[in-house]
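Omission of a single protein chain aside, the complex is shown with its protein chains in their original locations.
Coming up: chain A.
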Amino acid sequence: MSMPKQNIPPRWATWLLQCFCPAHRANEMEGDLTELFEMRVKLSGLRQARWRYVQDVFSLLRPSLLKSKPDAYPNPSHTDMLRTYITIAFRNLAKNRTYSAINIVGLSVGMTTAILIGLWMWDELSYNQYHHHYDRIARVMQHQSYNGTTSTTLATPLPMRAALQSEHAGEFTHIASSSWTEDHILSAGEKKISRKGNCVEPDFPSMMSLRIIKGTATGLDNPSSALLSASVAEALFGGEDPINKTIRVDSKDYFKVTGIYEDLPYNTEFRDVTFLLPWKYFLAETPWVKRSETNWSNNSFLLLVQIAPNTTFEKVSAKIEKIKARHAKEEARFDPKAFLHPMSRWHLHSEWENGAAVRGRIQFVWLFGIIGGFVLLLACINFMNLSTARSQKRAKEVGVRKAVGSRRSQLIAQFLSESIMVAMFAFVLGLLMVQVLLPWFNHIADKQITFPWGDHQSWLIGLGFTFVTGILAGSYPALYLSGFRPVKVLTGAGASLRMQAGRFAALSRQTLVIVQFTVSITLVIGTLVVLGQIRHAKNRPVGFDRSGLLSVDMNTPDLLATSRAFRHDLLQTGAAINLAKSSSPAAEVWSSDASFSWPGKDPAQLGDLGTVGITHEYGRTVNWQIREGRDFSPDFPTDSLAMVINESAARFMGLKEAVGTRVQWNGAAYTIIGVVHDIITGSPFMPVQPAVFMLREDWASFIHIRLNPALTAADAISKLEPVFKKYNPGSPFEYKFASEEYDRKFRTEERIGQLATTFASLAIFISCLGLFGLASFFAEQRRKEIGIRKVLGASVASLWKMLSKDFLILVTIACLVAMPIAYYVMHDWLQHYTYRITISWWIFAVTIFGAMVITLITVSFQAVKAALLNPVKSLQNE
């Protein structure tokens, strides 16, 4: 797709060559490479030539070619030695199976985590990059101040579009208004499907660089044509050519399909937009939109722009800032400020607090990045601990090798090839695990990530990463042990050896164990807090009865016109025991109005209350609980000018005796007849929005149905379906369970909870693996001591105590370090939520207790094994 710029070999390969190639060889090698490349481009094409170029660069990575002295005699036995190293490494791994397994498994778990988190971070950071003009697109947003606080919205008034066009045309290459992404019913012939789509202006496709597969993108100029994504076209028309075919939207209007575009990928803002309808149609068919064309007070529209190449977002933002205040004098009191929010920041930087950008989703990217790094670090620490612990055992081997004539560099190469080999095994195992775990990971992280098997760059990163891990882990034994003097080691100066290697090594090992457990314990405390917070919000009184409550979106005209007969038929099935209509879903308030006034209202305060239009049966259908006064009733004809308010509204209005209070709204006086317990709206972690309920059947857009508890949900639905089909033949019967809709509100938190649980378990697992390895090492090192103690009469219990004590002390220190860190971080996290738990002492107690128990179990296994050993065996060979 991108045009071939020039026939150049892969730059990174040339760079790699320059990195390793000795100066006196560089010239001829590069010359040969260039010449062969040119020749191969002509012979077999660019791809082949580039591939061969890379191969050649790697083939030049040979010891005999890398010698820096021009006249040095290359070591002919180098490859033989390498083979020897690998053989010896294999034998060592096979000889110490437990250590090798602990090393490989621990490291591969760490690598798996790091790879998964890396893929996740990459996916987050590359969000929206599918759109070519990604770095020039923005949406217009506004800051506005109410009651002293500034709120930021991405909804703009409709006339702003025309004003930008006429006053600042030079700043933009494209401007497009768009409706919000909503569900619609699409039908073609007998096929009916429900999909999400937008009404947009004609600039949208080229701005978002939609890849047109068939037809053209120009159809949006015409009010009766539609663009479909490939998957929607497939679902509606199967294998047929969809161009110029007719579809019907929401059982109302007909559109001609004029273009098919490639489905948008999962990691873009518009991933749900599966079809596009013309803005002109939206304008012509929706009266309130038409009315909004000159109304600067109705902030309800999405406005997308692409800025001209010669300007920047900041410059344009500065120019358009005052546009609303200039045009709408009455809005000036809210101090509206328009600005551009660039597409590159939509996904990760879209949280605002009091008019300023705050952390947003980017913090999760960094948080997970840090956690991934830590888990990998834990695995590396194990690796280092075990290899240094074991390397003391190998001091004799080093001595013998040196005495026989090994050079230091050869010993280093030996140790490094061992650790790199372990890292390689771990990497392969890690890749397998990633492949197995990806579907599960995608599920809990809501992603569609695939591993880039075909991308050689990611392979290079993976290999480099493996090498670095291997070298890092092998560096201590390689550099430290290879420096031993053979005379000291071999003359049996064991004590001096321990002086040399033991003290420092043991101390650093202890530090590393403390670091490991500090990380694990911090993660565990964090996880418990997250899970506690989720449970806390889930246990919050909801205010209505979720189970067995069904809601149906009335998005077709047939349902809007439903009658008493419809209600009668539904109840007649026996599957529904009650039903009602409302303007918002049961646990949401979708609209609000600022023009209420009531006795005792502070004139400076805006009376912004949520407004919900309902029918008489609503309260009984959702089972709300009346706290004061009464519910709406058909027995009171005056209820058309009555209100039921929630507790939050009563508090907000500052009413002591709410029932009977008269509230002015839209030129009429409404009487409050009842106060209901709060029904949670919006996020269950946030305060409930003050709301008023009024009898407004004409606002209704949802039907709520209380199912008969005597029937199973499936039975009930199969009975309801024919009634819906009868009254609403144009659309499929689509319904939502209130309980599922409510659970959806916890999705982000549950995702964090699940990921945190996973990472914490992994961290514990890796740490314990390391502990297990170290314990077994120490037990073995002290075998003789244990034997002597036993001979002198020590009990198994006292030996067990002796061996476990050291580790318990380390874990205790780790707990002491971890607690304040975890407290600080989690306290900070909880501040996001109004409805939150306080971090209680038992979380720490449970974690510390758990850590101790796990440590004891891990260590005891080895300690008891050592203590039970027959002293004759451990002492006989000396």
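Throughout what follows, a contact is a pair of C-beta atoms (placed from the backbone, for glycine too) under 8 Å apart; a residue touches a chain by one contact, two chains touch by 3 or more; residues count from 1.
Rule of thumb we're sticking to: contacts and distances are computed from a predicted model.
J.: Refer to UniProt and select, among "Outer membrane protein TolC", "Helix-turn-helix transcriptional regulator", "Serine protease" or "3-isopropylmalate dehydratase large subunit", the name of the complex member that is left out.
T.: "Helix-turn-helix transcriptional regulator"
J.: Considering the whole complex, which of A:32, A:221 or A:262 touches the chain not shown?
T.: Only one of A:32, A:221 or A:262 touches the chain omitted from view, namely A:32.
J.: What is the set of chain A residues that contact the non-displayed chain in the whole complex?
T.: 27-36, 38-39, 52, 55-56, 58-62, 64-65, 73-74
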